[in-house]
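Mind having a look at this structure? Questions to follow.
Of the protein chains in this complex, one is absent; all others appear in place.
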């Protein structure tokens, strides 16, 4: 990064600040962004609490506007500095960034849209990216690769859960009937998922002896089934643990450089070209 | 499959379409069957919702009849094409296939039987067979073989759960009594299973201090017990993971051929005779 | 067993039938005992259901007496045949056997004691002993030895759970107070155990924002803590799985012989003396 020529344009400077985190300015930007996002979530939460909103409506509204404007500036800056603006706009994070600013503006025109400001909570996902620092990357990488490796098994498992729930939910609807809260099959299936996952809200409960007997079977089934995803993931972790144990010891020096052209990350420190699109870094 | 002689009868052609999935027609048939089953489940669900049934009764009823007739045709076709019809009729899937068509016809004669159409949900199990494609087979095979290997241990475990529940449920009945919702021992045992599996509906809860103390012990017991099935299955997965890791890498080329005589599946690609009954494929 | 001299007394014959299961008569005795115990549990359950008891009171009462007399005969036979009757009477199973007959006799004199018949459920524990056949022994042995090996760790864990519950329960009592259902500290601790073990009855729930915040922390803690017993037991199972895998393959030929003198079991087939007390078998 130190070899970067001093005569880069303000656009490139801004790009480095916004999309990368190796320079002090970039780190500061990320920190401010992190704080602003957390503050915006806190604001949305406080606003939703009636008693607080009534007392501090003016303060909350102004803070809301300040954050909306900050987010708008960030959104525009991101579009300007990136080489392929359309790619950013249509990307997952681009859409979320837009969704977290638009509702506040719309609330000036339409009355009901204010509640959509809550969509700003989705910006929390960016926190994952901001905090993708070397140390945490290591841990979440292991997590993600273990989950990825067991993806097919977990899909089959979830698939089985849904089919079992539909079948057992239908049977419970026939057994218990509308008079005991199982008013229709979708609700019955919902109850079955609540029971199978051992959540057990208790808003709907079987009343007939036969229904309670079947419910007992469902609960024991759910209690046993929980062993399956655990077994899958654990087996994956255990094998990774053994294979990658020595690798984990060596420090990770991934830089936070991000390709100007295609926004891909995870380039090596000494990389001169993007390993995805070949664009000069 | 390509070496099959061109002069096979229409029955054999139909057989290949219905029971196998290697030909384009066979794949199309499976796809249509899958969609029809899912549609039929959706129909049964919608019908059970009062508000929807009142508004769209005619549409739902007609769709219901269309699907019933389609299922009937499929059922008859399966009987005609298979070499040993009785074997199919008395098989698990054969009975389910019948149960998913009969209730609708019966509803013409008897009033109350319509609700049994919900039994059609059992046809969802066929989805497992339809989707038994090479890739998923691998995953569910591992799942099933791990579960099979730990079958005895799990049986002992479930057995212990039931005995513990009966004993603790009886004790709770004596401690709490009818005035606190533990009206009889079966209900008390039901409550105990609800608690031991950490489902916790909350429709029945201990009210006396002693009852709450015993309940606390049951909960901690249940919380600890969950480790047992998890441990069993995980140990199985871990050992399979190690032993079968290289095997899993090689692609699986299981064909979907199904013996005309005994309906057994999982034949090798180059098999000329059924490995179960010796019938020529 | 075949070398046993034919001139053994009727006492010894009875002993072999009651305490061992290698002879056809012994097996039959165990089977009858198993069925009788299950029938007695079923009876106790049915009796506790008001509607059934009202209609079939006479039938249930007579069956109850039949079973009580059968159990009494068995109890007396066990005392007569065993060499050290006091050892049996004061043993765990001896006390349970007595407790399952006494209450019915007492109900003739005192009115309230009939409910204690439910203590008969404890006899279900004998089922474990009856079913201690070679095959199940293998599985439950692995289970038990894994649990035994991780006994100290599990004790420390349960200990930590109780201390955490007391501390968090006390804090919740201070935060929520009596007006929100946390009427006293023991109840608060009970609530905390309900929450920590993810049972969640919902009979008591935090109402204040601070209480809900602390409750959230408790829940996430409980969700994370469940990993600990699972980890302990799984690690134990996995290591046993590896070490004992070849051992498990070889068939177990444990006989069901039981020392007449000290009631210890698990003697080898060719053993001539008890391996606990040296008494001749």
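Letters A, B and C mark the chains as written, and numbering starts fresh at 1 in each.
The rule is simple: a residue touches a chain if its C-beta (ideal position, glycine included) is under 8 Å from a C-beta of that chain, and two chains touch if they have at least 3 such contacts.
Since this is a predicted model, take the numbers as computed values, not measurements.
**Student:** With the missing chain put back, one of A:17, A:146 or A:171 would touch it. Which one?
**Tutor:** Candidates A:17, A:146 or A:171; residue touching the omitted chain: A:146.
**Student:** Which candidate, A:66, A:106 or A:127, sits in contact with the chain we can't see?
**Tutor:** A:127
**Student:** What is the set of chain A residues that contact the non-displayed chain in the whole complex?
**Tutor:** Residues 41, 44-45, 48-50, 115-116, 118-119, 121-122, 124-125, 127-128, 135-136, 138-140, 142-143, 146-147, 154, 157-158, 161-162, 186-187, 189-190, 193-194, 196-203, 226, 229-230, 232-234, 236-238, 240-242, 245 of chain A touch the chain absent from view.
**Student:** Given the full complex, what residues of chain B touch the hidden partner chain?
**Tutor:** Considering the whole complex, chain B reaches the absent chain at 198-202, 230, 234, 238.
**Student:** Contact with the hidden chain only, please: which chain C residues?
**Tutor:** 152-153, 155-157, 160, 163, 166-167, 169-171, 173-174, 183-186, 188-189, 195, 198-202, 205, 209, 212-213, 215-216, 219-220, 222-224, 226-228, 230-232, 234-236, 238-239
FYI, only the chains that are shown with their structure count from here on.
**Student:** Go ahead and align chain A to its copy chain B using Cα positions, then give the rotation in degrees, nearest 5.
**Tutor:** Chain A sits rotated relative to chain B by 90 degrees.
**Student:** How far is the middle of chain A from the middle of chain C, if each middle is the mean of its Cα atoms, in Å?
**Tutor:** 46
**Student:** Two-or-more-chain contact residues of chain B, please, as numbers and ranges.
**Tutor:** Each of 157, 186, 189, 198-202, 226, 230, 232, 234, 236, 238 in chain B touches at least two other chains.
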